[in-house]
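Have a look at the structure below, then the notes.
With one protein chain held back, the other chains of the complex are shown just where they sit.
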Amino acid sequence: MYDGTVATLFFYLFAVASIALALGVVLGRRLLRSAVCLIGVLGSSAGLILVLGFEFIAGIQVLVFIGGIVVLLLFAIMMTSEGHTFEQRPNAARRVMGGIVATAFFVVTLSVYWNTDFPLVSKEGLAVSHEDVHAIGRKLLSNERDGYIVPFEVISLLLLAALIGGIVIARKHDPEDT
Amino acid sequence: MTGFLFENAWMIPALPLISILLIGLFATGSNARAAGIIGSVAIGTAFLLTCGLGLSYLSSAAAGASAVTWSIEWLRYQDHLVVSMGTLIDPISLLLLFVVTSVSLLVHVYSIGYMAGDEGYSRYFVFLSLFTFSMLGLVLAPNLLQMYVFWELVGVSSFLLIGFYYTLPEAIAASKKAFIVTRFADLFFLAGILVLGFFVHQLVVDPAWGGVSGTADQSAAATQALDFATINSERVLENLKGQAGIFGLDLLTVAMLLVFIGAAGKSAMFPLHVWLPDAMAGPTPVSALIHAATMVVAGVYLVARLFPGFAASGDALDVVAAVGCFTCLFAALIACTQRDIKRVLAFSTLSQIGYMMLALGVASAEHPAGLGAAMFHLFTHAFFKALLFLGAGSVIHAVHSNDVADLGGLRKKMPLTHATFLIATIAIAGVPPLAGFFSKDEILGAALDGEHRLVFGVGLFVAALTAFYMFRLYILTFLGGHKSDGAAKAHESPPIMTIPLVVLGVMSVCGGWIAVSQFVLPGVELHAHLLVMGLSVAAAVVGIGAAFWLYGGQSNRAQTMAESMGGIYRLVQNKFYIDEVYLLVTKMIFRFIAAPAAWFDRHVVDAAMNLSATVVRWLGARLNVLQTGQVQTYGIWMINGTILVLLFLWLVQR
Amino acid sequence: MFPTPTITHWLTLSALLFSIGLYGIFTRRNAVGVLLSIELTLNSAILNILIFNRFVASDDVDGQVLVLFIIAAAAAEAVVALAIFVSFYRHRHTLDVTQANHIYDQGNRTS
Partner (left out) sequence: MSWLSLLILIPFATALAVVATPDSKWYVRRWVALFGTGVVLALSLVMSLSYMQAVQQRGGDASVLTISQMEFEQSIPWFKSMGIEYHVGVDGIAMAMIVLTAIIIFTGVLASWEVKDRSREFYAFLLVLVTGVFGVFISVDLFLFFLFYEVAVLPMYLLIGVWGTGRKEYSAMKLTLMLMVGSALVLVGMLALYHAAGSQTFDLNKLAMVDYSRDLQQWVFPCVFVGFGVLGALFPFHTWSPDGHASAPTAVSMLHAGVLMKLGGYGVLRVAVYLMPEGAKQWALFFLVLTTINIVYGAYAAVRQTDLKYFTAYSSVSHCGFVLFGLCSLNLMGFKGAVIQMFSHGIMTGLFFGLIGMVYGRSKTRDLTKMGGLSKRIPWLATSFYIAGLASLGLPGLSGFVAESTVFLGGFFGNRWGDATTMRICTLLATSSIVVTAVYVLRGLSRVFQGPMTKSEFNQMQDATIPEKLCTGILVATLAIVGMYPPVLIDLIEHAILPIANRF
């Protein structure tokens, strides 16, 4: 799918969208509004992934990331503060400090990128994108040397633990509480 | 100089030491009475040993020979600076041995009576034996450091004896004062030892020097820097005189002056005399032994022992003469005005020691007659002054008061004490044929020989003063009416106290006839000075006449004379307020040095240490601000940290 | 008019997204807001991996497998975070992060 001008166009479109929406998430005063912006960002980044040629991952992204996690966040927002509460702005020192840190990090990462020349794949390799979902599946469960079976088992344990933890913590255990 | 007595001369000082141990073990508590007997027996045998030693010395040894008959290595500082404990036998030390052992024996016997019934009885005799031990050790010392060791021990035992009645505040103050003043003087003595030790050692060590006798014989290796033999040898003295000391004086004079200050302190010469009058707070036999006959003459003995050094340095001798002469006059003036019987005698001792120092001062290498005269006067003075003190003691014992005002009319009440006291008074006044006359005459003669006109004049005047204040004391104490009921009820002291008085009386009478100065200076021809004899007798008569004229009859001529002099009389009576000046100086030293030192330590040095603690705590508090408890700040600092590390790595790598 | 995006463009984009997320984490006052920003940074991380997968190691799928794991972890993390926020809200009736500094013992603040 990565073929010349259409891809470039989509890249810039999605790039601008994701940055704008990201700023929305971060600077937004109403929580619900920033949650929605987050959905937007994830959506546009799914598009970017498509531009990169990974349809499966883009699908997962939309399905799990947006569908699962962000929806969960929305529930949380609803349960705790009815979403529309007006969050006061953090004190100036914190915002300045945060800004400095973020830009400093950005500058440093950029300088790293600029100074390293990555071993790029040859020009023509770029065009051909033959995504192979089968290969993902096989690698995910193969137990040879470069297989991911162990992380796979571990991540399932992690998910189970998170599940139980979440229930235990959020359980109402003192009756007098509303 | 060989023979049993010489090799074991160390037994003489050892006997009192043994008596200390015996008393300490057996004569405490119930059978305390034995202490007196043990002490007296020990010092008695020591006295006999000394007589034996003296006789065998006179018969066998060449006149004036001096040798170290016994010594063991005591303290090894460095090669050529090895200090040993030993016994040096020569005329002066024999003379002193005889004086110390005889007077000490008599004082021991006298004390058995005087101190009877006192609850610190055995403690008294322990201290007395300790004193005698250290005095004998001092007399026999062959080197300067052993003399310093026993010098300090004498100081301590005098401190213990003065402070014997330790419940009386003035006795404590007097003992502390005595010890600290003498200690101050000993500081200079020690400085003198350091100077002599160093420069003589420097000389002895360098091979080119060639030993005491100029020839590098085997004795060179054995010469020790601080031995008297080494110090007094001409080659050492020349060398020392050649080197420059400080304040423009040559090294020898500086060393001799330092040592003289130590001697002046112990013999209570002018600036350091303040402790002797207060030392009368101790028991009277103690004053008799220590503050009349033995300890106070230690200074004179030291100067005599280092006489070649003093003679070689010349101006050191002039200082000795000056100090001696001034003290002699100064003390005699004060003695005329004192009311306490023991203080009069104390100042009279000061004056007589001034005489001895004066005699030493006028002597010189060419005609050392002064040295002989000083030793002769020391010999005679020991006896009649001890007699005066013991007589005063028996008077105080009977009347229980020191003040002349409530004595008087004791002639009939205490005949024996009166007789012996009168003999001693005549002796000290310098009336022939008694002892005082001969020795004082020799001193004045020596002064004339050495063309010291002024010193001779002062000496003559003081002779008159001495006669005056002694007879003033005699009249006020023994003649006239009973001035207090105590005096009325007085009765003669028990025989154990009067026998020593009689013995001392005999010695005071015939002491003068012994040719002591001839014994001390064998080679030197001594001629009598008829003119001087006449003048001194005249001075004595004038003094006695004045005393009888002023205090003789019932008239209060003395009273009127005192008022007429007005302020001067009170000034002299208060000892020219020197005590008060010293008190002020010491107070100031303590207030302006000791107090700030203590304050400085507590508030500055200590505070500095505490300051470092508070600084650390303050720093901790400042860092505490960072721990706000909010997760986000931690996040920020974490990222900052990573960025800084990256930057640093990047810089280093470039 | 627009140059075809090289890897540096892509990386700049993902870095920018990450920084915005960081800013959000440090400045949001509400706990869930912080969580949102965290999800944003996670997403930029995923993008980053895929960029490298595409431009550098285009013939193996490790990158994509890793992305799957990241998403799973993000889900787990979100669950636990929200549980904590819920119980925190129940106790403190607020989700303001700056109030949550109870680990800081006011006692020993001496100066």
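Labels A, B and C are assigned to the chains in the order they are written; within every chain, residues are numbered from 1.
Following the convention adopted for this analysis, contacts are C-beta pairs under 8 Å (C-beta built on N, C-alpha and C of every residue); 3 or more make two chains touch, one makes a residue touch a chain.
Nothing here was measured: the structure is a model prediction, and the numbers come from that model.
Among the chains present in the display, which ones are touched by the chain that isn't there?
Counted over the whole complex, the chain not pictured touches B.
Which of B:Ile37, B:Val156 or B:Val537 sits in contact with the chain that's absent?
B:Val156
Touch as defined at the start, partner being the missing chain; which of B:Leu81, B:Leu128 or B:Ala373 qualifies?
Result: among the candidates, B:Leu81 touches the missing chain.
Given the contact definition stated above, which residue among B:Phe4, B:Tyr166, B:Tyr577 or B:Trp650 touches the chain not shown here?
Checking the options B:Phe4, B:Tyr166, B:Tyr577 or B:Trp650, the one contacting the hidden chain is B:Tyr166.
In terms of residues, what is the contact footprint of the unshown chain on chain B?
On the chain B side, contact with the omitted chain comes from 73-78, 81, 145, 148-150, 152-153, 156, 159, 163, 166-167, 169, 172, 175-176, 179-180, 183-184, 186-187, 190-191, 194-195, 197-198, 201, 590, 593-595, 597-598, 600-601, 605-606, 608-610, 613.
Assume only the chains that are shown with their structure count from here on.
What topology does the chain contact graph adopt: line, ring, star, complete, or other?
complete
Looking at B-C and A-C, which pair shares more C-beta contacts?
More C-beta contacts join the chains of A-C.
Could you tell me the distance, in whole angstrom, between the mean C-alpha positions of chain A and chain B?
About 105 Å, centre to centre.
From the C-alpha centre of chain B to that of chain C, how far is it in Å?
So the centre of chain B lies 97 Å away from the centre of chain C.
So, what's the distance in Å between the C-alpha centres of chain C and chain A?
8
Among the residues of chain A, which ones contact at least 2 other chains?
94, 97-98, 101, 105
Going through chain C residue by residue, note those that touch at least 2 other chains and give them in order.
22, 26-27, 98
Which of the residues in chain B end up touching chain C in this complex?
Chain B residues touching chain C: 617-618, 621-622, 624, 627-632, 635-636, 639.
Quick one: which bits of chain A touch chain B in the complex? Just the residue numbers, please.
Touching chain B: residues 94, 97-98, 101, 104-105, 108 of chain A.
Which positions of chain A touch chain C when the two form their complex?
For this pair, the touching residues of chain A are 4, 7-9, 11-12, 15, 18-19, 22-23, 25-26, 31, 34-35, 38, 41-42, 45, 48-49, 52-54, 56-57, 60-61, 64-65, 68-70, 72-73, 75-77, 79-81, 87-90, 94-95, 97-99, 101-103, 105-106, 109-110, 113-114, 118-121, 125-126, 129, 132, 135-136, 139-140, 146, 148, 151, 155, 158-159, 161-163, 165-170, 172, 177-178.
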